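Input: a single structure, listed below in structure tokens.
The complex appears here minus one protein chain, its other protein chains still in place.
Let's look at chain A:
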Amino acid sequence: MADLLPPLTAAQVDDKTKVDEKVDYSNLPSPVPYEELHREAFMSLKADNFEGLRFDFTKALNQKFSLSHSVMMGPTEVPSQSAETIKIPTAHYEFGANYFEPKLMLIGRVMTDGRLNARLKADLTDKLIVKANAQITNEPHLSHAMFNFDYMGSDYRAQLQLGNSALIGATYIQSVTNRLSLGGEVFWAGVPRKSGIGYAARYESDKMVATAQVASTGAVVMNYVQKISEKVSLATDFMFNYFSRDVTASVGYDYILRQSRVRGKIDSNGVASALVEERLSMGLNFLLSAELDHKKKDYKFGFGLTVG
């Protein structure tokens, strides 16, 4: 740890904590929220590839309020027992309304079949944030809702989650040094009676981020992102499940160029995918997505336009 920050903040130390001459442990930065632990890696490795046509139009009525109209046409996969994937062509229109204010954010999306997707985020105080997320359908027993209460301390974050069918979870993440943060999570689900515990660690510097996460459900995820320059970053990921012995490794890239953003990845399951977002003019973006699954012989191509 030879390249730590110089002791600029030594004057603000409080008497109780011992000051290390290189790192001021009483003034550590706030860590990344637990659910965003892998966010840099997932930006390149879990880009939202889609199949078919996608058209999104967002109309801003004022600074805070906007409406969105989205049309999606394409095959959607239906889960089936046989090894083949069954795709059914569907088309739908989704209407949405968004309200953004510094302390309150409301997002609602409703589809033609009556499904509502609602999200709310409110800052109750400057340290306590409540978030709610609900998917409500017309069919009974298929709706779910999740409420999260986040508390942000000076160098830690704690979150409590309550979900619809008796799901309770809690996560906690703490900054240990300027670059390393460690966290854990616990959850209990009522309906399939199971509970789990997991641990996570994240180490970051200006140029790289490395994270690792282990859970008692058997999942182990490790990823590493290196920022090669302002425009290029590369990421790699390794996931395995020690109960089902499933292993996946992937390598991806993210090029942020002036007029476009290209992201792609290749996987050990034989999947290669890429997503190109090109800015044709102010507010007009053209999207191209491709995902080739050589193992299952499933090839998906999509194109779309985003306005506003």
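Worth pointing out:
Rule of thumb we're sticking to: a contact is a pair of C-beta atoms (placed from the backbone, for glycine too) under 8 Å apart; a residue touches a chain by one contact, two chains touch by 3 or more; residues count from 1.
As a convention for this text, contacts and distances are computed from a predicted model.
Chosen from "Origin recognition complex protein 5", "Glucosidase II subunit alpha", "Cytochrome c oxidase subunit 4" or "Mitochondrial import receptor subunit TOM7-1", the protein name that UniProt gives for the omitted chain reads "Mitochondrial import receptor subunit TOM7-1".
Residue-wise, the contact with the chain that is not shown comes from A:Tyr99, picked out of A:Tyr99, A:Tyr199 or A:Tyr299.
Residue A:Leu116 is the one among A:Met43, A:Met73, A:Leu116 or A:Val214 that touches the chain not shown. Taking the complete complex into account, residues 59, 61-65, 67, 95-99, 101, 106-108, 110, 114, 116, 118, 134, 136, 143 of chain A touch the chain not shown.
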